[in-house]
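Read through the structure below, which is laid out as structure tokens, and then see the notes.
All protein chains but one are shown at their positions in the complex.
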Amino acid sequence: MSARFRWLIIGPSIVYLAMFAAFTLAGSIYLSLQNRTLGEKLSPFVGIRNFQRLFNDHRFHNALAVSAIWELVTVFGTMVLATALAVALYEYVKRRQLRDLLCLLFLIPILLPRVAVAYIWRFIYSPTLGIANYLGTQVGLPPSIFLSSPDGALYWVAAVDIWQWALFYTVIIAKLIETLPPEPLEAAKMDSAGTLVTYGQIILPMLSAPMLSLALVKSIESLRSFDLIFIMTGGGPGTATETLDLLVYQVGLNLTGRVSYASAMSLVLLIVTAAGLAAIWKGTRKWAV
Amino acid sequence: MGSLVTKAIGYALLAIAAAVAVLPILWTLINSFKELHDIITPIPVFIFVPTLENYSTILGSSAVLNGLKNSVFVVFGSVFFGAILGIPAAYAIARSSLRAKAELQFFFLSMRFTPPVAIAVPLVVLYLQLNLYDSVTGLVLVYLVVSLATIVWLSVPAFARVPLEIEEAARMDGCSSFVVMTRFAIPVALPSLFGALVFTFVLLWNELLLALILTAKNGTLPVVAAAITSLGKEVPWGVINATTIILTVPPLLVVGLILRFIKINARAR
Partner (left out) sequence: MNRTVLLAASLAFAFSAGAANAQNQCVGKVPELRVIAQASPSVLVTEANLPEFEQKWKTKVTITKFGEQERRAKARLDLSLGAGVYHVIYMEEGNLAEYVKANWLYPIKPLVPTEYDFDDYRKDMSSIATIDGVQYYAPFEGGGDILMYRKDILDAKHIKVPTTFDELEAAIKAVHDPAHGIYGWAMRGERGFGMNVWRWIPLYVMNGGKWLTDDGKPAFAGDIGVKATQQYLDLMKYTPPGGGSASWSDAVEAFRSGQVAFFIEVDVFGPWMEDPSKSNIVGKVGYAPPPAPLPSAGWAHGWAISTVAVKDNDDCLKAVAGDFVGWSTSKEMEQRRLKAGMISDIGRQSTLTSDAYKKAVNPDWLKAVLTTQPETRVLFLRRPEWPQVGDSLGLVLEQLSTGQRADVAGALKEASDQAEDALSN
């Protein structure tokens, strides 16, 4: 492929994205160096004061921690569950129609509007009016207060996120497995290797590149889950479920419109995200195709 | 014996997953036909007098239909242009040197790092100047960043797995780079490429924050759906349930059709 051809087809995309990124980043940095609230037209430059304040802001630190836990739980939860289900689907459901039906069912949660999902699950989790406690007590489990529990709330909300994404990813990974050449699998089966061994040593390495792609996409999506959390708990109890994107939205748009402070927070989030994901990307490129 | 155990676990896992996937929706479906007092009971009610009022409330609202229309234009537009620009770009990246490939891939992914709230103010100010505020075009331009980034990111691995032999053979037959890409590489990678498109579609279909910030009267479906949660003053559980059912149908149809299309294509190969 000639270099000319290559840059002809990549060029427009890169130019467009670079322009967009440069502009929005510049605007965001500009804002963060001021002390602007939406209620005022102008604002003086305060340099890096917002960043200095972030350093001492306990609520910001808490939000970083909550976001980190949220990321780990939702990404790992999604990938592990999706892989397990995809493998089970591929291995144990041979009939075409049943497999397609299951795939369609698994696609439903992710297509629901996030807002609706949040309300529905919030209602299901209601300690007195929801069906979760009702079913739980029927099978002998003690009733839970779910979203009111300071320690458990984050995980109950994460379960909803995983509900949407893991089932979706199951379909994708199952389709990925289907695209693999069948020969290595047959060879392994003939060697009567156990199923887990088969999958572990043969299939997954072959799919490592696309699966890594999926994991990174999920990581980024998880950073945007504030609308789910906001409706289910509002960030509570206390700040137990207050992720950084929720805090940024609250501070920047909702409470009193302190956009400069919110921009500073967002930039820190951007740097942390970029650094973290870049590290993961560099680290795993060794075994990516 | 071991394989029987793993088989049982496998079946159980699938059964639970299927149940968990579908039961909340079934419960939502049932509840969408209930009056409010039948929904807010401590003991779930299965026998009740059904009502169609929840559905008539939403279907009667032009806001929902407008939201649907806007969503269709914006999301399809973004995915379409993202595909036109992104799929060739992904191909070129996949056929680049290892180092360039990694750097470029990450560049495209990094476009998704920018948090929406941070860019809200600069974007609105710019859009007001350019007269793009509250327009389908404006939203498509912003969503294009997401769709380009996602499509490229997910398509590079797909192209990477297209055997080089096919392309080399075509090149030796004298085909130009363009033909090699369109007649050989893309068709082989097509199922995965469609997967990337479906993925991007799903991602954008439910996008709320950017749409909320950049639209005023012409909101997309998620924006309208969020509005319905304040209907009346109490939380209108019945209406929310009915809305959920209705809002799921279009994307389900689209995705179902696309999957059909992929299957037919795959079988035809």
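Here the chain labels run A and B in written order, and each chain numbers its own residues starting at 1.
FYI, a contact is a pair of C-beta atoms (placed from the backbone, for glycine too) under 8 Å apart; a residue touches a chain by one contact, two chains touch by 3 or more.
Since this is a predicted model, take the numbers as computed values, not measurements.
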{"item": "Which displayed chains the hidden chain touches across the whole complex", "value": "A, B"}
{"item": "Listed residues B:133, B:159 or B:201, member touching the removed chain", "value": "B:133"}
{"item": "Touch with the omitted chain, as defined above, among A:77, A:109 or A:235", "value": "A:235"}
{"item": "Among A:11, A:47 or A:143, residue touching the chain not depicted", "value": "A:143"}
{"item": "Chain B residues touching the omitted chain (full complex)", "value": "35-37, 40-42, 51, 63, 120-121, 124-125, 128, 133-134, 212-213, 216-217, 219, 223, 226-235"}
{"item": "Residue ranges of chain A at the interface with the undisplayed chain", "value": "35, 38-40, 59, 115, 126-129, 143, 145-150, 230, 233-240, 249-250, 253-258"}
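The criterion applied here is as follows: only the chains that are shown with their structure count from here on.
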{"item": "Where chain A and chain B are represented by their mean Cα positions, the distance between them in whole Å", "value": "14"}
{"item": "Complex contacts: residues of chain A adjacent to chain B", "value": "1-2, 5-6, 9-10, 12-14, 16-17, 20-21, 23-28, 30-31, 84-85, 87-89, 91-93, 100, 102-117, 119-121, 123-124, 128-129, 131, 134, 163, 167-168, 170, 172, 175-176, 179, 194-196, 209-210, 213-214, 216-217, 220-221, 223-224, 226-227, 231, 245, 248-249, 252-253, 259, 262-263, 266-267, 269-270, 273-274, 277-278, 281-282, 285, 289"}
{"item": "Footprint of chain A on chain B - complex, ascending", "value": "2-3, 6-7, 10-11, 13-14, 17-18, 20-22, 24-25, 27-28, 40-44, 85-86, 88-89, 91-93, 95-96, 102, 104, 106-123, 125-126, 144-145, 148-150, 152-154, 156-158, 160-161, 177-178, 180, 191-192, 195, 199, 202-203, 205-206, 208-209, 221-222, 225-226, 229, 235, 237, 240-241, 243-244, 247-248, 251-252, 255-256, 259"}
